[in-house]
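The other protein chains are all here in position, but one chain of the complex has been omitted.
And then chain A:
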């Protein structure tokens, strides 16, 4: 009897976990297995996929400088996007967390509002702002500062701008949550010990909001690295990011095996980054101090 109870208790976590395990298994693990298998097939000149175990795709992906350069460009764009999001996002997060206004909920809803509009439409709106017949050029022409429209679109800067626009709410919400969790007495204690407002921020608020900043940065970096719509809409021909190559291979060339190999490269790289990040930046270690 007791053994039966013990066994039931031993199995209980697995039974409780089973719905999530089944969902993750069917929607994530199994499709990913398909991609792994695909990446070893071979696309032939006739257009049919040749089933088998060929390393040709992997050889091409890992040795071609073209892919390496695009990968580095992708990481660079994602890096700058993350830095800008962290700096620009911290300010509104700090404001919302510390405001004495009654309308805190309203401000939070305002932060969520962009998510209700399609990301593609939000990205395309920049064409109306920065384009040759867009708002800024129109204004500058009307005022008379310039004689002919400026070319502001379709370069790496606009790609980063579009990504910041897309990812900023993720950063703000993450930072907001960690700022909200900081005991207000801590800054008061710091000030009573001789800090002015800025010193108290640097000594107490900033380090204690670091877990949120780190989590938001990781999220921004991973999402930015995997995007293909922003460079497609706001980038020029030379501003392709790695996901554009996957898109190109699968949708345009219908070369599923190559596209699979490319997407796995990005997956492994970002996965490794997440592991290293949480391990060596000690994000979870710092989070413990909030106990």
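Just so we're on the same page, contacts are C-beta pairs under 8 Å (C-beta built on N, C-alpha and C of every residue); 3 or more make two chains touch, one makes a residue touch a chain; residues count from 1.
Here is the rule we go by: contacts and distances are computed from a predicted model.
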item: "NAD(P)/FAD-dependent oxidoreductase", "Fatty acid desaturase", "DNA-directed RNA polymerase sigma-70 factor" or "ABC transporter ATP-binding protein" - which is the UniProt name of the missing chain; value: "ABC transporter ATP-binding protein"
item: Per the touch definition above, residue among A:118, A:196 or A:252 touching the missing chain; value: A:196
item: Per the touch definition above, residue among A:96, A:204 or A:258 touching the missing chain; value: A:204
item: Hidden partner chain, residues of chain A it touches; value: 183, 185-186, 188-196, 199, 203-204, 207-208, 286, 288-291
